[in-house]
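The other protein chains are all here in position, but one chain of the complex has been omitted.
So, chain A:
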């Protein structure tokens, strides 16, 4: 087996969802600093990019290989393959703050998620994108709060254009999935997914190079330099 290729502790697959035009591709592009190795799988119509992270928790470093899946425009035709939802461990549910319709569609996307995802209650971070366009904002804070309360979704406003909160949004989702994994004994479905994907690097991973990013969720207030020294084992 190709097990020797796995030099990470967890493979996490996240899916960016939302109406066409809300900025999903730009969001993922911004997150990967425009340096992604985009790989398009034409049979399922899925585009994905990858990034390495170090997640620090209770003094231990976990190497995370993050796969970010993009719908590659198939949502324009209202035809999302279920392959999309099935293997994803977390969802970035994105709407456009300047487009009310994209916000109203969020309930429908959640419905789809509940139907097709590995769990009826998967980890989701709701992102209001294009927050740099305050002058043409069409969705009020109250509207969003009512929705995020109703579905108990964490909410963050982002701008794929300026990069504002993009990294924070992804990190919120990483953290939620990691927290869920701690209770993995009580969550057999996620456990099955994690085991399956760790044994199945079914897609050729590009060599990761030097673009690993260090994260420390309990150390959010520290600078990257300080994080590095704290994470250092020596």
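The working rule: a residue touches a chain if its C-beta (ideal position, glycine included) is under 8 Å from a C-beta of that chain, and two chains touch if they have at least 3 such contacts; residues count from 1.
In this text, contacts and distances are computed from a predicted model.
A.B. asks: Out of "NTF2-related export protein", "DNA-directed RNA polymerases I and III subunit RPAC1", "Trehalase" or "GH23002", which one is the UniProt protein name for the chain not included here?
C.D. replies: The correct option from "NTF2-related export protein", "DNA-directed RNA polymerases I and III subunit RPAC1", "Trehalase" or "GH23002" is "NTF2-related export protein", the UniProt name of the unshown chain.
A.B. asks: Using the definition of touch stated at the top, determine which of A:44, A:104, A:133 or A:161 touches the missing chain.
C.D. replies: A:44
A.B. asks: Which of these touches the unseen chain: A:16, A:72 or A:173?
C.D. replies: The single option touching the absent chain is A:72.
A.B. asks: Could you pull out which residues of chain A are in touch with the chain that's been left out?
C.D. replies: 19-21, 25, 40-47, 72-74, 76-79, 81-83, 86, 202
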